[in-house]
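With one protein chain withheld, the remaining protein chains of the complex are depicted in position.
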Amino acid sequence: MNTMNKTIKVGIVGGTGYTGVELLRILSRHPHAELHAVTSRQEAGLPVSTMFPSLRGQVALSFTDPEKSPLTGCDVVFFATPNAVAMSQAGALVANGTRVIDLSADFRIRDVAEWERWYKAKHASPELVAEAVYGLPEVNRERIRTARVLANPGCYPTAVQLGLLPLVESGAVDVEHLIADAKSGVSGAGRKAEVHILYAEASENFSAYGMAGHRHWPEIRQGLAVAAGRDVGLVFIPHLTPMIRGIFATLYARVNREIDFQKLFEDRYRDEPFVDVMPPGSQPDTRSVRAANLCRLAVHRPQEGSARSDTLVVLSVIDNLVKGAAGQAVQNMNIMFGLPETAGLEHVPVVP
Amino acid sequence: MNTMNKTIKVGIVGGTGYTGVELLRILSRHPHAELHAVTSRQEAGLPVSTMFPSLRGQVALSFTDPEKSPLTGCDVVFFATPNAVAMSQAGALVANGTRVIDLSADFRIRDVAEWERWYKAKHASPELVAEAVYGLPEVNRERIRTARVLANPGCYPTAVQLGLLPLVESGAVDVEHLIADAKSGVSGAGRKAEVHILYAEASENFSAYGMAGHRHWPEIRQGLAVAAGRDVGLVFIPHLTPMIRGIFATLYARVNREIDFQKLFEDRYRDEPFVDVMPPGSQPDTRSVRAANLCRLAVHRPQEGSARSDTLVVLSVIDNLVKGAAGQAVQNMNIMFGLPETAGLEHVPVVP
Amino acid sequence: MNTMNKTIKVGIVGGTGYTGVELLRILSRHPHAELHAVTSRQEAGLPVSTMFPSLRGQVALSFTDPEKSPLTGCDVVFFATPNAVAMSQAGALVANGTRVIDLSADFRIRDVAEWERWYKAKHASPELVAEAVYGLPEVNRERIRTARVLANPGCYPTAVQLGLLPLVESGAVDVEHLIADAKSGVSGAGRKAEVHILYAEASENFSAYGMAGHRHWPEIRQGLAVAAGRDVGLVFIPHLTPMIRGIFATLYARVNREIDFQKLFEDRYRDEPFVDVMPPGSQPDTRSVRAANLCRLAVHRPQEGSARSDTLVVLSVIDNLVKGAAGQAVQNMNIMFGLPETAGLEHVPVVP
Partner (left out) sequence: MNTMNKTIKVGIVGGTGYTGVELLRILSRHPHAELHAVTSRQEAGLPVSTMFPSLRGQVALSFTDPEKSPLTGCDVVFFATPNAVAMSQAGALVANGTRVIDLSADFRIRDVAEWERWYKAKHASPELVAEAVYGLPEVNRERIRTARVLANPGCYPTAVQLGLLPLVESGAVDVEHLIADAKSGVSGAGRKAEVHILYAEASENFSAYGMAGHRHWPEIRQGLAVAAGRDVGLVFIPHLTPMIRGIFATLYARVNREIDFQKLFEDRYRDEPFVDVMPPGSQPDTRSVRAANLCRLAVHRPQEGSARSDTLVVLSVIDNLVKGAAGQAVQNMNIMFGLPETAGLEHVPVVP
């Protein structure tokens, strides 16, 4: 295959957070990627491996000032930045022929007014929003191939959508009353100096948060609405659980029409390299996907009263930093550049 | 008050597990309790404080052989034993005038056949089941006062019932489709040598379990059915979360009739010393009740689609070993013996 | 006893950190303390129990602006502030007859020049340093009774000094080559928004820090030097271990002269209410003192080569927030005001 000798020149903007270091972990061993530049205004000059000693011997680059950095020579630039950064810089890159994969939320919501409401900022490039492709390969694989701007999905939206899509597409459940009870490890909150995610606050503790409305809620609803061909109703309750990595989504849907739901899921994801529909009765745990680009799903039909319940329960697990962020971003890169979709993503989950 | 000089002679059967050591922590400082005997066949002769150095200087007793132990001289005996132990021993104690508080499940389910189905054993004293009082003070306070056999509720059943009771009693929600998404710390599984609760298995991991049916499900349904005056439908999904103590229950109910749900909860629990209805918008966490005999509740009405959802979300937190076990048992003892209900239970939660 | 009706009027400056909330946990149930004011410039007006829901129902006060706060009416004021705050405010309080217990480091180091070197600040009241009493009751009990300014020891210094004092006082070990390998839970770093103590940084990780010199090193050496009657040599290596509370100090000393070291420790601490010398062969763990005002010690003599080692190993555990901070501060208050030394400090350690 000619892909075997292909090398993609990669830039990363904002490599100092958790999605950044995870991109570096994956890309530093990717057979077809060459790290060209990692930018950070604050850390310019610092060797990447000084900030992240785990990368000693793996990444020889230093952080460079984004002002001076030759990102335009890259084939692709990943934005692992806070929200509202990529939207200002993507345009120039795309104009120069560099493709953009944005791990932040700037291009995820198609309705710019709704984005502005949730992200409390004026959007800097609505025209790129219109063109951007939502990078959930299990839904948009064909459109991803040619995307110039790729909106990499959020972590919760990945876990919840992969778990609900077959149901919503099937028309066999009540799409007006979906419930997603989601639990996330603390790395999902990012590498930010904030009190509520300190070890002494988040350890040995369990909490709900974002009860007043979480930004991933409109993103999930947007994706499900496309699948349903109509608006959907979703109660989404995110929780913080004392672990570093992992999302566990417990999804509830009321059955409208009896079908073989196990088969529905197996058929839907049969050819997907990174979605694993587990056998009936399985109870997936987050460590079974730790540090790997995988979503594992299990479909259950619990008792409810004396008879079988009309509520279906789907369990969905991902590593929020891999299939929920950096891994999925590399999967999208592979698709965009005609590489084998699994290239550089063949990590076996780390257990225990 | 005459209670001030009252001293209750207390025995504990099975003091080597987590509910046992928690009982000892509480009772050793209880102003009206005197520890008389702690039995353990396996550990007979061993000072309690050798097994649990945290009790050095607090508990001078050694474990005694239950065969030889003068439990009949006690005013009350707590069973902190595995299931199917108390049912064989409670009868003789009660016949001798000793009251029994059972922290196991032997007397919780009124329908003996159902108990036998879930606990896979023949019940040894169905007649005591008939007489036993279910020890949720917020429901059964009056009957608890005179109970000879007290069935102390399970941890999940405490958190879930306290969170759902006001709704079910109000008739304002659909009791056929209740959902309890519950998360427990690992101590809930007990102090048993089992692989799945090893540190290296349960840490940095999140899982669901008991999907095929959990023993607390019939217990919760029984309590809610009494409150509803009819059978209820409940999907109950327990999860294991990497922390030692704490239960977090996220409870979902569909609203049938609009009422002021915040006020409903505040009115229901106004006089309860150990239930705290938090202000609107609160997001309780499990550490806010750590090591204390408290249930904190918050009532939420999230968005579901474009409009306000018809799904109500109640968050309920307890320490599974305190309000979910040993603390509630002592609360019941206080009620049974006419002591101030809060005696010995005034611990301030340990944060951080 | 006349102490039974004594009530001490207490003020807390800086109640928003971990030593602050721990002081509040202890003092809110103290039989002879009345919380009069808790100040915080930043949080003025906020109910204390809104910031710390664990204190709902226990602490009715709101934070008050230190400028306007009537601290001068207090019998005692605790400073649970960052370093270099108490030194500017203690003077005025003392002048008005209010006694000061400083949980920060401002008054711990008697050599002001050395303090200024380690804390990188000009000391604001050297004259109070001269007068201040170092609050390790096991050493200075008599002087504490009359102290106007009490310097509450650091967490590491408490664990290390209590473990080494009997040895150093005995003259039976080489005081020029002491080693303290100390491990602390993350709460020891305080409730500060800093990246290195985030959950996702500090969990599932173990590290040394402060290799270039830790501020507790001169404090420990000062205390040991007093005990030795000469300068001592100490290598002190602090480590961060993934737990919230607890210090574990492994202390190494070379034996000069053979004596009965177990007996030495037992004799030294026989009458101490908060120091527990465990039996020979004991292996204390930090949870055995969790949330309690206790130091547990074990003395070991391991093999080193083929023969018995000439190195003695002492294991010392405390809860850094209790005996290492707030609990010891309250113990000092009890001594200062002629209360029973254990008043309000009779918590049983929380296990598991």
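Read from first to last, the chains carry the letters A, B and C; within each, the first residue is number 1.
Operating definition for what follows: contacts are C-beta pairs under 8 Å (C-beta built on N, C-alpha and C of every residue); 3 or more make two chains touch, one makes a residue touch a chain.
Since we're looking at a predicted model, the values are computed, not measured.
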item	value
Contact with the hidden chain (one of C:G213, C:G229 or C:P279)	C:G213
Contact with the hidden chain (one of C:E138, C:E201 or C:E341)	C:E201
Option from A:R29, A:K120, A:R143 or A:K192 whose C-beta touches the chain left out	A:R29
Footprint left on chain A by the chain that the document does not show	18, 21, 25, 28-29, 52-58, 187, 191, 203-204, 244-245, 276, 278, 282, 284-285, 287-292, 296, 321, 346-352
On chain C, residues whose C-beta touches the chain left out of the figure	176-177, 179, 181, 183, 185, 200-201, 203-209, 211-213, 217, 221, 231-237, 239, 241-246, 248, 250, 252, 254, 281, 283-287, 290, 300, 302-306, 309-311, 313, 315, 317, 352
Touching residues (missing chain, whole complex) on chain B	18, 185-187, 189, 191-195, 197-204, 242-244
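The working rule: only the chains that are shown with their structure count from here on.
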item	value
Interface numbering overlap (same over half, different under half) for chain A and chain B	same
Interchain centroid distance [CA atoms averaged], chain B/chain C, Å	36
Distance between the centres, which are taken as Cα means, of chain C and chain A, whole angstrom	45
Distance between the centres, which are taken as Cα means, of chain B and chain A, whole angstrom	39
Per-residue multi-chain contacts in chain B, two or more chains	203-204, 244-245, 284-285, 287, 290, 352
